[in-house]
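With one protein chain withheld, the remaining protein chains of the complex are depicted in position.
Order as written gives the chain letters A and B; numbering starts at 1 within each chain.
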Amino acid sequence: MPEGATIPHPAVAALARRQTWRAIEALPWVLAVAAYFVFPAYLNLGSQILIMILFTLSLDLVLGYAGIISLGHAAFFGVGAYTAGLLAQAGWVEPISGLIAAGVITGFVGLASGFVILRTHGLTLLMLTLAVAAMLHEIANKAAAITGGTDGLHGMTFTPLLGLFRFDLFGRTAYLYSLAVLLVMFLIARRIVSSPFGRSLAGIRENPIRMQALGAPVSLRLIAIYTVGASMAGIAGALLTQTSQFVALRVLSFEMSGAVLIMLILGGVGRLYGAFVGTAIYMIVQDSAAKTTPYYWYFWLGWLLVLSVLFTRGGLIGVFERARKAVAAWKP
Amino acid sequence: MTSAISTAVGLLVDGVAYAMILYIVSAGLSVTMGLMGFVNLAHGAFAMFGGYVALTLVNAWQVPFPIAVVAAFAGGAAAGFLVERTIYARLYGAGVLDQVLMTIGVLFITMAAAAFVWGPLPQRIALPSYLTGQIDLGFRQVPTYRVFLIVAGFIAAAGLWFGLDRTRIGACVRAAVDNRRMAESVGIDVRRLFSLTFALGSGLAGLGGALGAEILAISPSYGIEYLVYFLIVVSVGGLGSLRGAFVAALLLGIADHGGKYLLPELGGFFIYAAMIATLLWRPAGLFGRA
Partner (left out) sequence: MEALGPVLQATGLNKSFGALRVAENIDLCLRPGDRHALIGPNGAGKTTLVNILTGRTAPSSGSILLDRVDITRASQRERVRRGLVRTFQINTIFRGLSALENVTLAVAERTGAAANGWSRAYGPADAADEAFGLLEALGLAADALRPVQDLPYGRQRLVEIALALGLKPRVLLLDEPAAGVSSAESDGIISAIEALSTDIAILMIDHDMDLVFRFAKRITVLVRGAVLMEGEAADVAADRRVRETYLGLNA
């Protein structure tokens, strides 16, 4: 009998299938590897894009999957960046363990701040995310003796990756290192969101009060994903420090929090790959536009935001999906 | 000892003057956020616009200062009305995230447009001679303009209190902030009320931008630079509460100014920490309804 106890019902199998790997998911990775060979002169920009994708991905876990709107996600990016920088200055110059250390420390910062602020909701929570980031920014700004203040933190070096690959001037090592870290983090993120815990976050995002009535420990779950998101953002920040050997104060700025939010929204929230699409396009356009006239960039970015809120839902990925469905439906 | 008192008075005068600017700019934001629950991160853009209107009129066209200030109010109100009708009105009832993104977009556009029209550098307004002097308090001189700001702030607060407490429209606003559905069911057109309040609030922001241009220099990034301060006033005071905004502005103005003078090494740290503590203690703000 096919209806045996171990064989799930077709409906359940259909849900399971939604989470299995599809061929298209290889595309961003193939493109990233291809870019390494095709654009050897742009590898520094490429590493920055990969790092920002990781940062955006971490926000997607928090915002896209758990529905926590943060105006201060840069707090964690910045803490990770400064942690990696300060560790290196203190003599901890091995990059991979430094990265892990930064992730752990940022995770604790996320846990502590999440524990404190996630008991609030709505606007108050929005303000608190903003305030936490503003406070850390001010600390980094004023503790110039340690952080370098507005001059930033520089003059740190790292030992070769795995003892073999030096961080070269062309950014080859940095690029591949960033890509590898992004891949590992992405696999973790994908695993988390397709777990029962990840599904329960979707329930909390849709209706936290109902989840409470189902007996779910809502705050605990939110704190958990906030901690993971913080840690991942911290690893992105640390990666930026290690690949650029520099920490700028702006890693903690409101502009940074705003930018990562915009990148995620442009790509599409709650989809994981939205982080890839939105960040890559944002960074590439910014790189070419902002060099000549920075204010024009903000002008068109502003319009892009306004129009995308008015006319698109689900970001660029959402637009692609709708287009694909429209094409499929159009077939005779 | 007298010098300590003298310093304290000086700090207090400066702090209160600064607080009045924060209050005038933020009052409208508090009411509109309380009324529609609309998260408007672009509020500072209207203050910036008012500031540019005033300083252009005064610096380039030699228009008398009082007229320029009135024009700043009118300019802010007109801009607010236009933006509310064309863009914001489509977003009522939308999610907070959409409102955040939309208003950040508006902030960016105005920032870029201001840089294009007025240039990227901060500008100050040329004050008329009768406001630039000092007033002698016997033991200390205080800048006339600071005293003028304090008086202006109190007049604005009294005017708003009167408007909200003693007029029919004010009563409608209070009713709608208190319970929107109830207000609608007794025939108050909350949308129209909101348009009106939004325009008035933007006008006040424009006024605050113009009056405060001497303290908070007008530059294209004005709306982002001081955003946190306006939001602190609104959220710590409690959404929709003018009294709350006034108290929060006073606390913020005095503490920020005094703190930066007495403990410059802490900078704004203390302010943010105090904001976090306040919101954890009272999530709806000092005077907000939970």
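The rule is simple: a residue touches a chain if its C-beta (ideal position, glycine included) is under 8 Å from a C-beta of that chain, and two chains touch if they have at least 3 such contacts.
Nothing here was measured: the structure is a model prediction, and the numbers come from that model.
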- [ ] Mind giving the shown chains that are in contact with the missing chain?
- [x] A
Open item on the list: Touching the hidden chain in the complete assembly: which of A:A143, A:I192, A:V285 or A:V319 does that?
Closed with: A:I192
Task: Contact residue for the chain not shown (choose from A:S47, A:T83, A:T173 or A:S200) - done: A:S200
Task: Among A:L45, A:V93, A:A112 or A:A216, residue touching the chain not depicted - done: A:A216
Open item on the list: List every residue of chain A that touches the chain not included in the displayed model.
Closed with: 6, 8-9, 11-16, 19, 191-192, 194-200, 202-203, 206-207, 209-217, 224
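Please note the rule applied: only the chains that are shown with their structure count from here on.
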Open item on the list: Averaging over Cα atoms per chain, report the distance between chain A and chain B in Å.
Closed with: 34
TODO: Please give the residue numbers of chain B that touch chain A in the complex, ascending.
DONE: 33, 37, 39, 87, 90-91, 94, 96-98, 100-102, 104-113, 115-116, 120, 220, 224, 227-228, 231-232, 235, 239, 265-269, 272-273, 275-276, 279-280, 283-284
Open item on the list: Going by the contact rule set out above, which residues of chain A touch chain B in the complex?
Closed with: 63, 69, 71, 116-117, 119-124, 126-128, 130-132, 134-135, 138-139, 141-142, 254-255, 258, 261-262, 265, 269, 295-299, 301-306, 308-310
